[in-house]
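Note that this complex is displayed minus one protein chain, with the remaining chains in position.
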Amino acid sequence: MDILSLSLIVAKVVVIFAGLMLMVAYMTLFERRIVAFIQGRKGPNRVGPQGLLQPLADALKLLSKEDVTPAGANKIIFNLAPVITFVPALLTIAVVPVADNLILFGREISMVISDINIGILFILAIASLGVYGIILGGWSSNSKYPLLGSLRSSAQMVSYEVALGLALVGLLMVSGSFSLSEIVHQQSSILEWNIIKQPLGFVLFAICALAESNRIPFDLPEAEAELVGGYNTEFSGIKFAMFFMAEYANIIASSAVITTLYFGGWQGPILPPIVWFLIKVVFFLFGFVWVRATLPRFRYDQLMRFGWLVLLPLALLNILITGIVLVL
Amino acid sequence: MVGNYGYAGVWVLVGIGFVLFTFFFARLIRPQRPNPNKLKNYECGEFPFSDSQLQFNVRYYIFALIFVIFDVEVVFLFPWAVVFKSLGLFAFVEMLIFIAILLFGLAYAWKKGALKWV
Partner (left out) sequence: MHLILFIIFAVFCIAGAILVIVLRSPVASAISLIFVMCAIAGLFALVGALFVAALQVIVYAGAVMVLFLFVIMLLNIKEELITTDEKRLTRYLGSALGLAFVLEIAYFVRRGLAFGSSSLYLPVPKEFASIELISTGIFTKYLLAFEMTSILLLVAIVGAIMLARGKGRRDT
């Protein structure tokens, strides 16, 4: 491997990472402004023009806050939990192709960090690891509310993980590949988007992705009214920020994955691929925010019943229908 | 072969580096003045009482176990789904039997009330 290709790879990683972090930062502002708009408020608009410097101010504030480790907490695990939450949240993005292959300096560069042919399995594997940060965060705090929140959260995440996997099975049957790049290439026109072939699968996947990200209406783990702040109650300063950033990185990753799997990824006419990709991702990010501003919270028994007795059978039904259509 | 996974490795290293850097940077600029009252666990202003690592309901365990079982089922479905088109009708019927047996398990769990939360 020569210097040029090595530096190109490093440049790619750095650019995508910086872009992701920028999106995470501005997602917070985006969400607050949209929710404010829906609720007839103004939202943060003082720091910079239209509040555009708000994320910067938030970051500085969180960095300079005292970091309190509660008495009796398991220090190592308490410090490890935010990292275990944050790193898997990043990893999903690594397999998502953000644009078509680029020709630069006479070389073809694939616009994906890691173009592996088991991409979908990789995403599911990472999703299955995402639960540990929350379990350990709540457990290591040595406090009641976080423990209750983390238990609920982990039971919820594992329940919806099954339906998440099953929802993808229908897609796999249609596409016949685990590779995200190949799935994008299959959806070259709007009629070939997987949403057309897998409408039920898409709805199930979107619901499960929402549940995996622990947001309204699935935000039981941090139900403010009963659990204070859930699993991250005892975390402060930069560690709290890590949990927060992981949540937003997860939302962005979910939107990117939905775009890639069901909506043709970066494919689109006229505009460059990366622009199409970003348009679609932002569209789903807006969807996430819209859901948050509109829906009330589930009750816990409803949540579990919905996951096991509605989503799971529906996902199996989706597999059955897909199978029948494909065999005929 | 290793290449693409290597890039994912580089990506993870950049991520961990970012986390470590922020932790280190925050350590430099934040105040550090702990006192016993500040370090107390949060219990809505009350003094924390009894053991905080409370024992919890056995239902969580049942859900985790059913989850493991269905996760194994999903894992069996993946290789089947990916080569579904070339496997044909026979494999489809086989998989339906497989799913039906497990659905029976789900129905049993439902009937026994294991999936009920309240």
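A few remarks follow.
Note that the chains are named A and B in the order they appear, and that numbering of residues resets to 1 at the start of each chain.
Assume contacts are C-beta pairs under 8 Å (C-beta built on N, C-alpha and C of every residue); 3 or more make two chains touch, one makes a residue touch a chain.
Since we're looking at a predicted model, the values are computed, not measured.
The missing chain, though absent from the display, is touched by one residue of A:M27, A:V83, A:V158 or A:V174; that residue is A:V158. Touching the missing chain, out of A:L8, A:L102 or A:L129, is residue A:L129. Residues of subunit A in touch with the missing chain: 74, 76-77, 80, 116-118, 121-122, 124-125, 127-129, 131-132, 135-136, 139-140, 151, 154, 158, 161, 178.
One chain is missing from the display, and on subunit B it is touched by residues 1-2, 5, 53-62, 64-69, 71-73, 75-76, 78-80, 82-83, 87, 90-91, 94, 97-98, 101-102, 104-106, 108-109, 112-114.
Simple rule for what comes next: only the chains that are shown with their structure count from here on.
Annotation: 14 Å between the Cα-based centres of subunit A and subunit B. Against subunit A, in their complex, subunit B makes its touches with residues 4-5, 7-8, 10-12, 14-16, 18-19, 22-23, 25-27, 29-34, 36, 38-44, 48, 52-54, 56, 60, 63-64, 66-67, 70-71, 74-75, 77-78, 81-85, 88-89, 92, 95-96, 99, 103, 106, 110, 115-118. Of all residues in subunit A, those touching subunit B in their complex are 9-10, 13-14, 17, 21, 62-72, 82-83, 86-87, 90-91, 94-95, 113-116, 121, 128, 139, 141-145, 147-148, 151, 154-155, 158-159, 161-162, 165-166, 169-170, 172-173, 176-178, 228, 233-234, 237-238, 241-242, 300-301, 304-305, 308-309, 312-313, 316, 319-320, 323, 326-327.
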